[in-house]
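Okay, handing you the structure first.
With one protein chain held back, the other chains of the complex are shown just where they sit.
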Amino acid sequence: MTAATTDVVDPGQDTRKAGRYVYITAVVLLCAWVLVPLYFLLINTLSSPEAVNSYPKSFIPEFDLGSLTFFAGFEGILTALKNSILVAALTMVMSILIGAPAGYALSRFEFRGKELFRLLILLTRAFPLPLLALPLAVMFIRTGIDDTVFGLALVHTTLAIPFAVLITFSLFSGIPIELEEAAWTLGCNRVTAFQKVILPLVLPGITASAIFAFVISWNEVFAAAVLTIENRTLTAFLLQNLDTSPLHLKFAGGFILVVPALIFIFAVRKYLFAMWGIANR
Amino acid sequence: MNPRLLPYILILPVTLFLCLFFLYPFVLVAQQAFSNGSGFTLTNFRDVTEHWKFPISLKNTFLLALAVVPIQLALSLLMATMVTKMKKGRDLILYIWTIPLGISDLAAGIIWLAIFEQSGFLNSMMGGLGLIDSPTNFLSYQSPVMVFVAIMLAEIWRATAIMLVILVAGIGLIPKEYYEAGEVFGATPWQRFLKITLPMLRPSLQTALVLRVILAFEVFAVVQALGGTLFPVLMGETYAYQFELLNGGAAAAIALIILAISITFTLIIMRALRVPKGATI
Partner (left out) sequence: MAVIEIKNVAKRFGDYQALHDINLTIEDQEFMVLLGASGCGKSTLLRIICGLETASEGEVWIGGKRVDHLQPKDRGIAMVFQNYAVFPHLTVFENIGFGLRMQKMGNDEVKRRVERTAGLMHIEQLLDRYSGELSGGQRQRVAVARALAMEPDVILMDEPLSNLDALLRMEMRAELKGVLAESNTTAIYVTHDQVEAMSMADRISVMHEGKIVQAASPIEVYRNPAAEFVAGFIGNPPMNFLEATSHGGGKFSVAGHSFDGPDAANSNLQFAIRPEDMTLSEDGFPAVAKVVEPLGAHLLVTCELDGKLFRAILDSEMQVKPGQTLKLAPMPDRIRWFDPSTTLAVA
């Protein structure tokens, strides 16, 4: 009996090895699934307009800046790019300035109506918000901020605020209240304790959630298209000209849309999971 | 200053902001949808639902959600469990897999347009392999199935990342002891996944599904970029009513219908995946 078993090659090892190959293949395939379409966009962006419109396509970029130059020279596109950046920056600042205090309140105080407030925030997150762009368009016309960068930033802030509140809530909750209390006993008042102790500790996280707000605004299409006419953002501009604009303009525009997003996701990658971990509960 | 007031002062900005830009416009949408200038009416709803495009866009939206969400759920669960086992390169793989999180639906649509358009990479590839003689136009009214597949792939490509992030964060919150205990009691990896990961992950699954389903019913720019008017969806109809037909009342009515569908599904998901009180970690 014992002799027989020693002769047999351990079958578990083989399956384990096979499993390992399947696993690695799957990881590689999934990475390719994400990266290859991006690579195609890159090829198109770095090709001359003629190459973009020709068939068959080369699978290696020819490093021609023709499409990008055409994009930069296209009527109105640079203004749209500028508007996109402005709206996103405004959204980022407003959502943090408005959202962070509420996140702090949720993490530090027990107060009546806290549950109701949380419900309001969650409701906002679970709501197809771009739909509200329709009545807001009317409201903005009445107040004279229609078709402005500021008006759109307000809507995008509404979109970003639930995230800002929940993320800052989890950030502040991660800082033991004793640190703040220790600062109070060492001669700080609420404000200086916040400045000297809490702020330095949450600043990286706040930056991450600010960047998240920027990306939300940068990517938003529907409200941007509804609320701007003259002052189009890049997304709204591209959407409006989808039917009429040439392919190379679309691809270059798509590329410009993607690049900041890539950088930002890279910048906040460490916080992405922490943000969602607690915000869920 | 009375310290009891402090939390209220801190949440005041968010509350005001959301009242002004969330609750108030919401009331306005409702008002606009239910009135025609003279009083309460359901004509707007009758008009939009009786329009020939309505059943098609409703069907399309549902079909798309039905095709996309389950695949994304399975894919994100698979990816999430794969990264938790990963030792080397976990950060890099996670970054790659979460890249689409920062990419707007419009950009995603454009990226997949690069693949599916007539002179695009799919045609080039098939041509290169000698499978076809001349490039076919996949995104035309003659091939509705291909249009659907293209949109579906783009959606899966783009929006799986958000579920992945939520699930990875959720798995990170499950104490390792449960797995160790499972292992000690002889549970196979598959059993551990079924008996430990899935049940413990319920809150995260809930969030991920709710968010994803809401977004699925809001699908717009991807469709616009890939199918244009070939594949009408509800959100696109809203856009069309607002801009091409200049019928605000009808746009508001569709918006409310989308909202009703979203809320219904949110409730269904929350109920199906509800976590018994006291059974949280």
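Read from first to last, the chains carry the letters A and B; within each, the first residue is number 1.
Simple rule for what comes next: a contact is a pair of C-beta atoms (placed from the backbone, for glycine too) under 8 Å apart; a residue touches a chain by one contact, two chains touch by 3 or more.
Nothing here was measured: the structure is a model prediction, and the numbers come from that model.
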Omitted chain - touching chains that are shown: A
Identified contact with the non-displayed chain, of A:23, A:59, A:150 or A:184: A:184
Option touching the unshown chain, where A:122, A:201 or A:262 are the choices: A:201
Contacts of chain A with the absent chain, listed as residue ranges: 176, 178-179, 181-189, 192, 196-197, 200-201
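Assume only the chains that are shown with their structure count from here on.
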Where chain A and chain B are represented by their mean Cα positions, the distance between them in whole Å: 15
Of all residues in chain B, those that touch chain A in their complex: 4, 6-8, 10-11, 13-15, 17-18, 21-22, 24-26, 28-29, 32, 78-79, 82, 85-86, 91, 93-107, 110-115, 117-121, 123-124, 127-128, 135, 157, 165-166, 168-170, 172-173, 203-204, 207, 210-211, 214, 217-218, 220-221, 224-225, 228, 235, 238-239, 242-243, 248, 251-252, 255, 258-259, 262, 266, 280
In the complex, chain A residues that touch chain B: 23, 26-27, 30-31, 33-35, 37-38, 40-41, 43-44, 52-57, 59, 97-99, 101-102, 104-106, 108-109, 111, 114, 117, 120-121, 124-132, 134-136, 138-139, 154-155, 157-158, 161, 165, 190, 215, 218-222, 225-226, 235, 238-239, 242-243, 247, 250-251, 253-254, 257-258, 260-262, 264-266, 269, 272-277, 280-281
